[in-house]
Every structure is written in C-alpha cells, then in structure tokens.
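Of the protein chains in this complex, all but one are displayed in their positions.
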Amino acid sequence: MTVQPLPPLQPAAGSAASMRTKTIIGGGLIVGLYLLPFVLGESYLFLSIDFLIMALFAVSYNLLLGQAGMLSFGHAAYYGLGAYTVAILFNKLAVPVHIGLLASPFIAGAIALAVGWFAVRVTGMYFAMLTLAFGQLLHTVVMGWYGFTGGDDGLPVMPPDWLLPARNYYLFVLTVTLVSLAALRLITLSAFGTALNAIRENRQRAIFVGLGVRNYELGAFVIAGAFAGIAGAMRAPLQQMAFPSLLHWGQSAEPVLMALAGGIHTFAGPIVGAAIFVFTNFVITTYSEYPLLVFGVIVLLVVLYLPGGVAGAVIDAWERLRRRAR
Amino acid sequence: MMDEILIQALSGLSRGMVLFVVASGLTLIFGTMRIANFAHGSFYMLAAFLTYSVATMVGDRTWGFLAALCLAPPIVASVGALIEWGLLKRIATRPHQYQLILTYAITLIVADGIKILWGRDYRTVARPAGLDGAITILDMPFPTYNAMLILVGVLIAVGLHLLLTRTRFGKTIRAAVADGEMIGALGVNVQRLFTGVFALGAGLAGLGGVLAAPVGSVSLGIDTSIIIESFAVIIIGGVGNVMGALIGAVLIGVVHAVGILFAPKLAIAFVFIALCAVLLIRPQGLLGRST
Partner (left out) sequence: MTVPSPSPAPSIVSVTSVSMHFGGFRALDDVSIDLQRGEIHAIIGPNGAGKSTLLNVISGLLRPTRGDVHYGDQRITHVPPHRRARMGIARSFQITSIFTGFTVHQNVQLALLAQRGDCRHPFRLTGERYRDEAHELLARVQIAGMGARMGGELAAGDRKRLEFAIALAGNPQVLLLDEPTAGMSSAEREIVVGIIRSLSAERQISVLFTEHDIDMVFDNAHRITVMHQGRRLVQGTPAAVRSDPRVRDVYLGEGDDAHV
C-alpha cells in the first residue's frame, strides 16, 4: 500500500483557516453580547434575557429531536421544574436564587430520569404522546399541590439586590447560558453524541454495534431535562414568579417550534430559532388581541411553505442572491 | 363507603364513555395515518360550543340538544376533512414533527377562534327533558343523563365494531392499522381513505363534545384535558384498536373518579400509575400488537 495521508474522519471539520474564521466570529459575538447591556435600553435588555433563556431551552431540546431523533412533547415540564426548584428553595429555605439555580439541573434531571425510564420504552409518535402526557401530569401535580407550590397562584421569587438591575441580571444569564451551551456543544461532539446520531440514523444497526439504545436515549432525556431545568431556573427570577404554566404543554411546543424554525441539524439552528421566536412573539403579543390565532397561522404557513424552517429559507435566499450577483 | 365508591365508579364509567367516543376517533386516526392529532381536543371543544349555540338558537332544551346531536358532529367532521385534505395531505411525507406542529398550530387557531366567536365565558347546556333527573341505585341518586351516557357509549362501541368488521370502509381501516405499507399495494385509494378516516375521527370527537356538553362546563381549556386523557387511553388500549380504547377509557374514567374520593386534586396521578403499569407489562398497549 502507498503511504498517503489519511483523510479526516469529520468532513465538517474543515480547514484550519475556516476554523480560525469561526473562532474569530464566535469570539466577537461573545464580546458583543457582553457589551450589549451598555448599549441597549432596559426593555430590549429584558427581551435579550428572554432570548438567552429560550436559546438554552431550545438547544437542550434539540439534543433530543435533532441529535437523537426523539420527538419529545413534554420538555416544558423540566423547564418548569427548574423554575420551581429555585422558587421552592427560595420560599421554604430562603436559598438565594443564584444558589438555587445550581440545584435546578439535578432536580429537573432526576424527574426526567423517572419519566424517561418509562418513556424510552416506546418510540416515535408514541414517545411524543407519552412525554406530553407525563408533562401534563407534572403540570397537574404542580397545580394541585397547593401547600408546596402555591397552586395556580404560583410562587414569588425575589432575586438578591445585586441581581435586580436588568443589566446585572442580563450578565448573569448570559454567563450561565454560555457555560451551559458550551457544555451542550461538548456533549454533541462527544462519543456519546455520536452514538445518539447513530441511533437517529439507524436504530437497529446501533443496537448491533453494541449500543444499549434505550440507555442512551434515557441519558439524552436526562441531560436535556437538566439543561432545560437551568433555563427555567433563570426564568423564575426574571418574572419574579414561578407559574404552573411554565410546565404546560403549550410551553412544550415552544422548543419544538424554535428548533424547527432555526433548523434541527445544526447546533446553532435552535439558537437562531429562539431569536426568531422571541422576536415574533414580542411583536404579536404587543400588537394583536388574539396572539394565539396569529401565531398559529404563522406556524401553519411556515410548516407548509418553508420546509427548512425560517433560517433555512433565509440561507436559501442568500445563496440565490449571491449566485445572481456573480 | 362501599356504596359511595360504587356510585363514584359508575359516574366514572359515564365519563369514561365520553372519553371512549373521543379516543376511539383519535386511535383510528393514529392507527391508520400514524399521526398523533393534537387538534382532536379542539374538535371536541368546537362541538361543545356548537352544541351551546344550536341549543340556544332552538330554544327548547330537548329539541335543541337533539338538533345539536344531528348537526355538530357532521360539521366538525367536515372541518376535519378539510384540515386533512387542505393541510395534512401536503406534508404527509415530511418527518413526524411537522405533522405534530401543524396539528398543534390548529389547536391555537381554534382556541382563539372560539374566543372570538363565543367569548371567554363559561357556558352551560341544559339536559334534555326526561334526562335531567336522577334514578336510584343502591338507595343513592344517580343522574339519569349519566346513565344514558353509559348506554350510548355501549351502543357506539357496538356500532363502531360493526363498522370496522362488516363494511368495506371499516375493513380497509383495519387493514391499514395492521400494515400501513400493504394498503397502497392493495389498490386502495389511500388519499381518500385518510380523508375519510380523519373525518370519521373528527366526527367522533364532535359526538363526544356534544354528549359532554350537558354534563361538564363548556369552556376554553377543555381541549387540553380531553386530549391528554385520550392519549393515555390509546397508549393503554393499543394504537388503532377501538376495543382497546373502550377498555382504556373505562379504566381511566373509573380510576380517576374513584381517585377523586381519596385525593381530589391529584386524582389524575392515579391514571398515570395505571398508565405506567400498562407500559411496564405491555408497552404496545393492552390490545395492541407488538411490532
């Protein structure tokens, strides 16, 4: 055999030059995000916090849908549980919210483990129904357990004084989100993440290369739930309230919509989707008396006419423009 | 106490029958088209509001209810057929998540649509004359209407069974449930079959909505509770299996009703314990076929 350099295994890895470009763009973006509160007004800052939380929520979800091909429709349950972890620790044990946040992935992850243990016994649409049903169960429990959760009145959450200014809370959320996204990025690129891709691609073959498929799906479900918990834990202090509606299935639809809007096959897709979602939602709720109707119609149109999601359509249009320019 | 539990179980049975009517439609849609139709609860809610309007327009509570019984299910079935034909058909080959999201978007549109047409208030529908009283069971009063529901549920179960076993349409549905890929090869017009099944399923959801209107409240939000319970029913019963749906619905209805006696706010948890037990023993559902 002739001695030839072996081709790289990961075709997406690309050249060193493109890696450098990526690093520069990414670094610039992060610096920009940290400078944002010194430029933006307070109301837009709240919108940006909303975006960061939703971005983490959506990326955590996409570990399931995009990477493992698991169509969960109950992801809000773990998001809401994260919020309630902070709220309950704050109300019952006077734990400050930034400390309570550390507990949220463990509580959300533990409940995700219990639910996932049942849910991974089925696949596909069945899995969607089952995760939805369990999500609504958790919602009902939070609604009904008045003494512990405050029922439909919700639980008040007060951030400590140093987190009260919007700018400080923004910086706090930005840091937690970036660290979480970095961890999720590592997971998607890990051998574990590759195994999830393999399961999505060909479940039977994955089994016969020696992967205990259900255990991997359960692992993905727990990790996704834990990071959704962190997102929820940042939501409660923002609203200064934890509401049962955070666990509601309407909330569960949101990460699905964000992932689909931005594209499920890239890591950044759901982040773009979160930006689209938060912005659209803001506009609709500001200007329309019937936001659900408008939102539903938009989703219908996107599903029917933009199969690659909004981001996919924008990229297509951009490519077409570039080709025409040449 | 024993009597109380028994009456409560009977009341759960009548609620279970409504759930059966709705869930049987969902299980047929799921079994044939492999779509978990979130909009199913919306069909139910829409029919309940239509019942209110028809009953109000007619004025007489007996004739009003009967008119609603004749009008609302076909209207909702037509809406279902339109949705299948105009929307779902166009994305039939796309991954599951698009179909789920599409039916989810319909739930949003219907919810706000009802808000626009009927407002946000609770509505009530009077029970027809002769069914508004109570009969005595074990020296305890039991609403006549609920007794009628149990009877009607059984009749619908028998009717559906006959439809599925005796008619060409029904046999085709069963074949599609058993093997979705075969059905196209057999020369069946799959497009028409799907539209027909979706209309039938929506019509059953509508029928459930009419039957439930005089017992529950007619209000926004009833779509969510019925869809979750219907999903639980078809997981317990097995996909595409109408008799499984009957067993699952009765089980859930009774467990829920009896559970309320012990833990009023957390009764739904008992339903999920039953659901988990079924999943552990038979993941494909009680009457489902393993694949």
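For clarity, chains are labelled A and B in written order, and residue numbers in each chain start from 1.
FYI, a residue touches a chain if its C-beta (ideal position, glycine included) is under 8 Å from a C-beta of that chain, and two chains touch if they have at least 3 such contacts.
Everything quoted here is computed from the prediction, not taken from an experiment.
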Omitted chain's touching partners, listed by label: A
Options A:Glu201, A:Glu289 or A:Glu319, residue touching the unrepresented chain: A:Glu201
Sole contact to the chain not displayed, among A:Phe172, A:Tyr216 or A:Phe243: A:Tyr216
Among A:Gly135, A:Gly154, A:Gly193 or A:Gly296, the residue in touch with the chain that has been omitted: A:Gly193
Missing-chain contacts mapped onto subunit A: 1, 6-11, 186-187, 189-195, 197-198, 201-202, 204-213, 216, 219, 223
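Quick note on the criterion: only the chains that are shown with their structure count from here on.
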Gap in Å, rounded to a whole number, between the CA centres of subunit B and subunit A: 33
Complex contact set, residues of subunit B against subunit A: 30, 34-36, 87, 90-91, 94, 96-98, 100-102, 104-109, 111-113, 115-116, 224, 228, 231-232, 234-235, 239, 265-266, 268-269, 272, 275-276, 279-280, 283
Interfacial residue positions of subunit A with respect to subunit B in the complex: 65, 71, 73, 118, 121-122, 124-126, 128-130, 132-134, 136-137, 140-141, 143-146, 249, 253, 256-257, 260, 264, 290-293, 295-297, 299-300, 303-304, 307
